[in-house]
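Quick one: structure below, then a few questions.
One protein chain is absent from this view; the other protein chains keep their places.
And then subunit A:
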Amino acid sequence: MTQLVQAIVLGLLIGGVYALMASGLTLIFGVMRIINVAQGAFLILVAMITWWLWRVTGIDPILASVITTPLMFGFGWVAYRLLLSRIRGASPSMSVLLTFGFALVIEGVLNVTAGNKFKSATPSYFEESFRVGAISLPKAQVFGFVAAMVVLAALYYVLTRTWTGRAIRAATQNPSGAALVGVGAAGTAALAFAIGSATTGVGGSILSVLYPFFPASHYDWISRLLGIVVLGGMGSLPGALAGAGILGLAETLTATYGSLNWSTLVFYIVIMVVLLIRPQGLFGAKLREDTV
């Protein structure tokens, strides 16, 4: 029983972090219909920067997101202006290929500069745990979860309570309508891409503590995040949250009762089963199939 509760709590903690990582991806897709395949590479890039900051200055890796978040915001803005804005209006597949190429470039650069070895940031609390009754909660997981929830709440606030957020949501739902009432699609898109990238600032910092990583880890992460987004319904923020929770749980439960080897596979099996039953994902709206 304790084992089950332990697994569930851990699963939810992991799910929270996944949700944050996937939120940027789903936001970018929602606004621009762009699948940012480089999102995983952004995460690894941030993890690498965080690791380096932690090694050089001794700053707490999760706190380092105060630095990495604005950095990634700017990075995302520039990336959009320089790269993605050039293929606006091209078929969506071109953006997949472009961001895939971008991911490879980031991987290649990290390979050359940081080397091809596994790294992990290990702050002092790395191996400590909070104990609640019989359940032990690794401190790093808890801190990561709290940071993720704070950022998600802030994101939610920005999207629902500010003009900027409403502009982004308007552009999500009806780009031409939004343009009519003065919400420029290009500016909004750049902003959304920057915000989506900024979420990897926190996500990547958390990642550097919770998971060992090396440049090519981004494939693993992007397929996990894309899985979450597909499961939840592409473009839906609540969907990403639900998808992340479910997959976090599935993963820890398999790791607890099955074996660690199979837990990643369970991830993919869950996605296929959901797609079999609900092709549009849990929270995805069925697209209007005809628009003339």
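Annotations
Note that a residue touches a chain if its C-beta (ideal position, glycine included) is under 8 Å from a C-beta of that chain, and two chains touch if they have at least 3 such contacts; residues count from 1.
Note that contacts and distances are computed from a predicted model.
Only one chain is not pictured, and the protein name UniProt records for it, out of "Nucleotide-binding universal stress protein, UspA family", "Phosphonate C-P lyase system protein PhnH", "Putative tricarboxylic transport membrane protein" or "Metal-dependent hydrolase", is "Metal-dependent hydrolase".
Across A:100, A:126 or A:156, the residue that sits in touch with the chain not pictured is A:100. For the chain left out of this panel, the touching residue among A:109, A:158 or A:253 is A:109.
The chain not shown here touches subunit A at positions 29, 33, 35, 37, 83, 86-87, 90-94, 96-98, 100-109, 111-112, 116, 219-220, 222-223, 226-227, 229-230, 234, 261-262, 264-265, 268, 271-272, 275-276, 279-281, 287-292.
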